[in-house]
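Omission of a single protein chain aside, the complex is shown with its protein chains in their original locations.
Up next is chain A:
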């Protein structure tokens, strides 16, 4: 029935927009099965097939019109196909953002910490009393985190800041 279909669709999209909530999704699915007196096994299979549609649509950047057409071609009623396509339209910004977020990043910078240091030793006389900056960068290499420690002199820091501001301008001009 159309009510069941919309309930199921809602369920699916809630999962798609929060893909980490697997437990919750499975619980809700089995509740749905019980409430509607459907057996869970076949329902899971149907859901698996349905889930392929939004994922494929994302990969191919399909418009909601195209999604609707696809569903109709698969044999779904116009009403249900339209409803799904509507839901797709509403949720696609979130889904797109999630897909982009999953895109490969090379040594992603996760976090940065810093502290100042002062050299006071007398065996490097020219550095008495000079301030330097210690940075700790947390980097994701593959699946692991790595800490990288670097020291910068103050002139290097100002230069770094200046360059990063240039990067920001560049990134903004492309958004």
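Operating definition for what follows: contacts are C-beta pairs under 8 Å (C-beta built on N, C-alpha and C of every residue); 3 or more make two chains touch, one makes a residue touch a chain; residues count from 1.
Here, contacts and distances are computed from a predicted model.
Student: Leaving aside the chains on screen, match the unshown one to its UniProt name from "thioredoxin-disulfide reductase (NADPH)", "COMD9 protein", "Proteasome subunit beta" or "NOC4L protein".
Tutor: Hidden chain, UniProt protein name: "COMD9 protein".
Student: Kindly state which of the options A:35, A:74, A:90 or A:150 is in contact with the chain not pictured.
Tutor: A:150
Student: Of A:34, A:49 or A:107, which residue touches the hidden chain?
Tutor: Counting the whole complex, the residue in contact with the absent chain is A:107.
Student: In the full complex, which residues of chain A touch the absent chain?
Tutor: For chain A, the residues touching the absent chain are 58-61, 96, 99-100, 102-110, 112, 114, 116-117, 119-127, 131-134, 137, 139, 148-152, 154, 156-161, 163-165, 167-168, 170-172, 174-175.
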